[in-house]
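Following this message is one structure expressed as structure tokens.
Of the protein chains in this complex, one is absent; all others appear in place.
Moving on to subunit A:
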Amino acid sequence: MLKSNKPRGRRSAGRFHRIVWAILIIYLVLPLVATLLYALAGNWQTTILPESWTLKWFQDLLHDSRFTEAFVRSIVVCGISLIVSTAVMVPTVIIVVLEFPKWEKVLNMLALIPYAVPGVVAAVGLIRLYSSGPLAISGTIWLLCGAYFVVVLPFMYQGIRNSLRSVNAVMLQDAAMLLGAGRWQAFRYVLLPNVMPGLTVSLLLSFAVLFGEFVLANLLVGGQYETIQIYLYRRQGESGHLSSAVSITYFVLVAIISGVMLRLGKRVLNAPSPADDDKPATGNKKGRGASPGTAAPGITLQGGQES
């Protein structure tokens, strides 16, 4: 009795898991599949599946130079915002956490501001503030980048701070300095690599948020600098098929960019990602061998020998 009970319990638990998985997959994938079908459909009236197939919509889209331009513009704005944000936030958070822990409260509050102010309100305020005076950048992408910097502040702050907390950064810095590292070297070779996994996640999240951002982009720069979301909005009324094709293309591109960023995050500075944990030891060795090119000139932090 007891013996047969256990496997049965496990089997039913397994079935439950599978059902949950199936529901989740259906929920997430079905709309995507439907969109894809619609984007590929030629004639689709009364049948379950389309009667004829066509790549017309995709061709239309990819031949429209405004689509590629909008896409590049989005990348540029997101890129500038994220680069500036990284350059400012990484040193700031590290310095505050390590040297001025009392100021962490202030940083914490600053990072909550984007939640407190709705996008439309922020946009109107920003336009009024920057449309005249010494810093008349209203309507340019610089204002948008500035706004985006604030939008991603919470993600960046949380990600960086959490990685610092999880490795006990203060002690690592102490250890590095006692081994003869200066502040900069401790930052470059110990703190920064340990922040990388958290930073990568933050950047991905921020990127996804910014890439799909419409309100601020539309209000702050609008037609003067058509980002992918504004383009999408403009064309979705034209044809359902076309806007489906836009959605699919958009999805694929974001997936590709995320993949590239994940890979870079793993390689850059030789940071092991938390996901390495469940791989066998050989995975580490491979990672180690694959990255000697990324070490800084002058000093290499790669082990010289494989055992």
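Everything below uses one rule, namely that a contact is a pair of C-beta atoms (placed from the backbone, for glycine too) under 8 Å apart; a residue touches a chain by one contact, two chains touch by 3 or more; residues count from 1.
By our rule, contacts and distances are computed from a predicted model.
*Asks:* Given that one chain of this complex has been left out, which of "Acyl-CoA dehydrogenase", "Electron transfer flavoprotein subunit beta", "ATP-binding cassette domain-containing protein" or "Sulfur carrier protein adenylyltransferase ThiF" is its protein name according to UniProt?
*Replies:* The UniProt record for the chain left out of view names it "ATP-binding cassette domain-containing protein".
*Asks:* Taking the entire complex into account, which one of A:Val97, A:Ala176 or A:Ile230 touches the absent chain?
*Replies:* A:Ala176
*Asks:* Touching the absent chain in the whole complex: find that residue among A:Tyr38, A:Tyr189 or A:Tyr250.
*Replies:* A:Tyr189
*Asks:* Touching the absent chain in the whole complex: find that residue among A:Asn43, A:Asn168 or A:Ser239.
*Replies:* Per the contact definition at the top, the residue touching the missing chain is A:Asn168.
*Asks:* What residue numbers in subunit A mark contact with the hidden partner chain?
*Replies:* 167-168, 171-172, 174-182, 185, 189-190, 193-194, 196, 269-272, 276-277, 281, 284-285, 288, 299, 301-307
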